[in-house]
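The complex appears here without one of its protein chains, the remainder shown in place.
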Amino acid sequence: MTTVEERTEPGGRPLSRDELRSFLREMLLIRRFEEKVEERFRAGELPGFLHVAIGQEAVATGVCAALAREDVIASTHRAHGHAIAKGTPVERLMAELYGKVEGCSRGYGGSMHLYDLEVGNLGANAVVAGGIPGIVGAALAFQMRGEARVAAAFFGDGATNTGTFHESLNLAQLWKLPAVFVLENNGWAESTPASQHLPLPVEKLGKRAAAYGMKLIEADGQDVEAVYLAALAAREHALSGKGPVLLHLRTYRLTGHYVGDPQVYRDKEELARERATRDPIELLKARLELPDDDWAALDAEVTAEVEAAVAFAKAGTDPKPEDALKYVYA
Amino acid sequence: MTTVEERTEPGGRPLSRDELRSFLREMLLIRRFEEKVEERFRAGELPGFLHVAIGQEAVATGVCAALAREDVIASTHRAHGHAIAKGTPVERLMAELYGKVEGCSRGYGGSMHLYDLEVGNLGANAVVAGGIPGIVGAALAFQMRGEARVAAAFFGDGATNTGTFHESLNLAQLWKLPAVFVLENNGWAESTPASQHLPLPVEKLGKRAAAYGMKLIEADGQDVEAVYLAALAAREHALSGKGPVLLHLRTYRLTGHYVGDPQVYRDKEELARERATRDPIELLKARLELPDDDWAALDAEVTAEVEAAVAFAKAGTDPKPEDALKYVYA
Amino acid sequence: MPELTYREAVRDALRKALREDERVFLMGEDIAEMGGSMAVTQGLLEEFGPQRVRNTPISEMAIVGSGIGAAIQGMRPVVEIMYEDFLTLSMEQLVNQAAKHRTMSGGQVRVPLTVRTQGGAGWSPGAQHAQQLEAWFVHVPGLKVVFASTPEDVRGLLWSSIYDDNPVLFFEHRTLYPIKGEVPEELEPIPLGKARVHREGEDVTVVATGRLVHEALRAAEEAERDGVSVEVVDPRTLLPLDEETIIASVRKTTRCVTAHEAVTRGGFGAELAAVIQHGAFDWLDAPIERVGAKFAPLPFAPVMEQYVVPHAEDVYEAIRRTVARG
Partner (left out) sequence: MPELTYREAVRDALRKALREDERVFLMGEDIAEMGGSMAVTQGLLEEFGPQRVRNTPISEMAIVGSGIGAAIQGMRPVVEIMYEDFLTLSMEQLVNQAAKHRTMSGGQVRVPLTVRTQGGAGWSPGAQHAQQLEAWFVHVPGLKVVFASTPEDVRGLLWSSIYDDNPVLFFEHRTLYPIKGEVPEELEPIPLGKARVHREGEDVTVVATGRLVHEALRAAEEAERDGVSVEVVDPRTLLPLDEETIIASVRKTTRCVTAHEAVTRGGFGAELAAVIQHGAFDWLDAPIERVGAKFAPLPFAPVMEQYVVPHAEDVYEAIRRTVARG
């Protein structure tokens, strides 16, 4: 892995234009994937219920880019971006959302349970904070076996109010485990704004690290480069033996809590302002000063990829009913 | 209630000699009570299992003295001192330990479930941190009804590692409830020293307040005056509407975790040193320069009280077997 | 009689209690502006304000635990756990604290707490958002357990739960919220511990709870066409259990099927079967058949979900099996 120091050597921006462009591509892929998911859900094609992370793409992309393939992640209910960024092909994700055998969880999981062990995705989780302790255990296994791998848990601001979060960070710090706790702070827990669920100002949420004496690294979650560098630094720290890191990223959820959410609770102006000023894709696009045709080409490319994923998914195989009992026990 | 300001007015020590002497008396009563409990347990007279808080008397006495009668507490497995200090007569406690109808929980509770609603003891708890959320709820009721009462939870350093602790403090701070969280930090959780269960240095455990933006008040838990003043300040803060307080008191457990504990895990020198230098009763006695005969009189008085409690308890009534089913439902 | 949906019926009971009694208040995740994830508490924030309709952090231990503490101080809190799958996080407070305070204190403490929750399959939620866990709580002395299946019942039973002096686990079923039913003009409390005979019959008794009451009624009609007369009984309160009504029914019909959506193994149907075989042994003409979910975490794909979870035809087939016996 490249270290942060190498990345930030004098004489230039940490990331090359090409690298940033590849980030942009992935973020746009995530965006188009989720827009498609919204569309297909509204069309009645997707069973279950779904949460998209539109507006939060820089977190998924930046963090996962800093991880090695052999590193593992645990994801949340808002999982598509993490899964894509960690390396699961979009057609396998889409097939999962359609409940097909070709899906990344063979149709057993759905949007809230996207697994892909091959690329180190230990699973999305429909229980808030439910995946965090498992990440502590993965990091423990790595530490005990002397493997230079980290385990990273994604979770939201709302999740920091759970006992599960507390016990997990505490244990990880006590044992100085190679774990990165990625706090994806979008300021909302469903319909509840941070002011109603956090006793700290939302931007001070990183203070929770102090309760464990844990290393805190913070970055603007809408700036993919900042996220990437912060995640790289977090990974290095975690691997150094100095203990885990709370990686606090401020982001924003540009859509409803779930697909179909009428959002009666959210001020329209707040949303409009955030959309206009903090869309991570728009920010990066502007920064790269991407020519229109380049952007159009990129968009066409990822849109086609998403369309192909839908086609793949629709052509997929339905599980047999009695397969329901197939994986209850190993 | 007297305020801290009144107490610490210029020109003198906050507490009068008489007041300190009455604290000493209560602490000695707790000590003699628990020594008697140890003795009677070893003699095979007391069923169940027992935890004494020898060495921690200043916490119970100092904190409860600062509380009003209408304030409520939740206690722990190490509960005798809290119960005595909150006002339950020792004969009713002793009767409880003997499983008698005259006991403060009518023989249903035992040492780990001492209740006395009349004096505001909402119960000892055999589940570490199990009583803390209830205190949040009591404080909520007081706040909603506009009552000038506080609710206080006792718990140990080990308890701060539980999710229950985290969720409770978080909620209490969010709603600015009139609660005091009394962290009785004796540096041990059963056989596990703080270094093995806390990622923070034991003396820095107050930092946990930062995770909630909660007011932290700290004091030497072996100095009853310091404890009292700190608790008074905590109560005032909690009542002021500014939110709850984490009251961090450093103390030390001078006996085993439970009565009969062989303590294979504890360094004998550490224990000897603490016993010699940090016994809260010895410290206060020395400070008061109590004449020998005064001390002897005090000791004789409380010892007689404890003996009377044992006699009361032994003469108590055994519940009828079928009374077991009497209080399952209200 | 007016018609309400199950959702409206729950809301109606809550609203009435909030109006009439200052001690009543609501706590839970997203119950305020959003009206709860099932829209049950919609409009209550507007009417009663944020002191009495309280959004909470995601803290299932503290939500239940603070409800306990407030209840002990004389309030009558109604807390909501968004999905019953998350009761797994509150078990310590429910089982070790709420259920036991009264006994442990020798009768000093009362815990008039109501914990509303909901769950159930039928919409492809996957394994962590559709469990039916009511059976666990039937095993816990000190708790009461209610599972209502109709608008009338849910309203009258919720009221009684709020005014019960004990902690009550109040289960609602997600797929029942939109169903409609007649309710008395004025809310009529329904006592806890009384079963309801939904349909009288002569040949088989189906004891069903929650969604399966409706499936059982459908199955009963189907069986009727075959000439089999089915009685459908809903215990409504699982703890305490109205053994009398249930046993009387089975003594009359001599055959019995139990039905719930929860996994069969270790489910409430096991308790029912144990009670019924004991109370109606000499009357029974066939083994008690249990209907419930197959033994698997609920898979996502609709075809598999459909397969795991029981439906009217499963009840129907169980009825046929009991009838086929001698």
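The first chain written gets the first letter, and so on, giving A, B and C; residue counts start at 1 in each chain.
In this section, a contact is a pair of C-beta atoms (placed from the backbone, for glycine too) under 8 Å apart; a residue touches a chain by one contact, two chains touch by 3 or more.
What you see is a predicted model; the values in this text were computed from it and never measured.
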**Request:** May I ask which residue of A:14, A:87 or A:137 touches the chain that does not appear here?
**Result:** A:137
**Item:** Touching residue (missing chain; options B:62, B:81 or B:99)
**Value:** B:99
**Request:** Determine which one of C:89, C:206, C:232 or C:250 touches the chain that has been left out.
**Result:** C:89
**Request:** Can you work out which residue in A:56, A:76, A:105 or A:255 touches the chain that's missing from view?
**Result:** A:105
**Message:** What does the interface between chain C and the hidden chain look like in terms of residue numbers?
**Reply:** 85-86, 88-89, 91-92, 94-96, 99-100, 103-104, 126-128, 131, 133, 135-136, 138-142, 239, 262-263, 265-271, 273-274, 277-279, 281, 284, 286-290, 295-297, 299-300, 325
**Fill in**
For chain A, residues touching the missing partner are 72, 103-109, 113, 115-117, 122-123, 125, 127, 130-142, 144, 151, 163-164, 167-168, 170-171, 174, 326-330
**Complete:** Absent-chain interface residues of chain B come out as 47-49, 96, 99-100, 105, 107-110, 112-113, 125-130, 158-159, 161-164, 189-192, 196-198, 264-265, 318-325, 328
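Note that only the chains that are shown with their structure count from here on.
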**Message:** Among the chains here, which has the CA centroid at the largest distance from chain B's centroid?
**Reply:** A
**Prompt:** When the centre of a chain is set as the mean of its C-alpha atoms, what distance in Å lies between chain A and chain B?
**Reply:** 45
**Request:** Take the average of all CA coordinates in chain B, do the same for chain C, and state the distance between these two points in whole angstrom.
**Result:** 41
**Request:** For chain B, write out the residues touching at least two other chains, lowest number first.
**Result:** 163-164, 167, 170, 174
**Asked** Which residues belonging to chain C are in contact with no fewer than two other chains?
**Response** 56-57, 59-61
